[in-house]
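Other chains of the complex are left out, but the ones given are in their true place.
Labels A and B are assigned to the chains in the order they are written; within every chain, residues are numbered from 1.
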């Protein structure tokens, strides 16, 4: 019997558009699927660009208007990788058209928008997933399993940092990620969003937060915002104000009593993509670092005295989450594999009529924490998540 | 103008067959190609198996007889991932049919066969490449560039190990890799072949060697050899003799005066795929470890006194070899990317009528070293490569 097909329409064709395209392109080659993904339509405003992307990435057709895309009868799933300020409109449009929705993070620019989106998709009864793709790194999925199995015990501490350095040069120009009207925020929404989600995934819900932010370089060369999707942009002369945070730090308390530090920055010289967290519990500790994403460090308080130490697990055995689909042990996987795993979980959920995880509920809850931190910075005080 | 097409015929569909298939599947999505690869035909003896693989991996057609494959007019390139003992016949058949040939390592079971293959491909005037894919890891390609640029100076030392542990359990059965008639040798041809090639690539040609080998577990459970391509096999009852080496170690001197230790083993508990080497020269040192294949350690003797130290380079910047095609800095790549880079170089060479590297010349030279080590073990003496 032929498998059910899932026709995908993708909005966006830059960095994230490519990563998502590749996931659909490769997923069936490695995983046994309960439905067959079809790379039907890719959509972007610039016809020349989107046409070339369709050819390069393997999409059958292209559109230049997302509204046409979501109205097409032959699309089952709309995947949104457009800049953050476009998420709401497209997600709501797709859901109202009865399409399943897969959206890049952050879900929206603020809690109100995120809540509205969630209400619409729930009312529409479609599947919804947000792309917190690092959940799908085998080492992190393993960490989750270990925590659920009780190996870490009661969690006392989470400390997470997401450190980059791509704008440390004061002459790096203002790209869209440095424009609040497009990106919503800077390091906070881009980087803290990831570690907030990982903390929620692994530790639980947040109780309250207090934060601070800093924009170290307040003016930069201007560029044509909007026409540049990636990190590279040409200066257009003149200087403009940087309207987002370069770094945002906060303290947090979780509902279960754990305490935490969080820090996102684009000014950590030498840290290219350093998403690292450590969790300490009554039974053990775990450490993850995205730059060595195939590894997980684990300390077990019950190891024999004198033989205790952090263990370097290579999360590449066939027994580790998702790794049965790949190569023999210690043949490592890379960044884009997290997208393949995410898309695998999404397509399987659609095929089997279950809700994929993380869903827009997770997208909203992450947004609540992000906004609570911003409020805490504005009002210079502790803010409870329940205020949001 | 439409690009030239290169029709590929692949022999083998197990571990290596899948890795090669994926490379053809993905290469155009990330690299700008001067010719377009077409996944034309996959070939395997078991019709059911090869048919399923063709569908799963994206091949248009399949064959069950490699002889038919090499005779087809619509095939430009024959890619050989069959077990080692089949390489010679297929490579020669393909070359005589005027096809370009891409062959898994080792090129042959011995020097005589390797030399014969090389003569045939050279006479046929076809392109030939051997899959020493680790040369194409960006960190290793960077190491090569650094050495060529003189950053390491005169090389004094190479020390390479390739450590695995997948047969440390005495009850692990006899799969084809443990059968000399199929695999040629054990850890030596499988693992030392890789580090010998890397040493030749980075340091230069070998002068002489002396070695030793050991088979720690001399009898193991029997299985049906030949029907199993991977590392997993079912025991069929009874025990048989292990006819290959579990570990092979040797000392070497290079033509340029550098000295070296080499060691391959499948009995290093905890080392899943630990292909690590260190090079020390008059100007600096470099260290590579396949388990952290996105990294290269580098020591520069000309760094200021008091500030000297091994530098951990993440070979993931767009400026690093092959990395412009992938993600932003420090978004790591994985094992299969080395195959994509290899196939990229191969297809570009065919498109531009140049010889790809490494070629069968490298395959032969590696085989000369492998065989010299074996001779040295048999005769308990130093053996010069010129004797081979």
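Everything below uses one rule, namely that a residue touches a chain if its C-beta (ideal position, glycine included) is under 8 Å from a C-beta of that chain, and two chains touch if they have at least 3 such contacts.
No experiment lies behind these values; they were computed from the predicted model shown.
A single sequence accounts for all chains of the complex, and while 2 copies are shown, the assembly in the file contains 4.
The rule we apply is simple: only the chains that are shown with their structure count from here on.
Between the CA-based centres of chain A and chain B the separation comes to 36 Å, rounded to the whole angstrom. Taken together, the chain A residues at the contact with chain B in this complex read 15, 19, 21-22, 25-26, 28-29, 56-58, 166, 230-231, 272-274, 290-294, 314, 316-317, 327-337.
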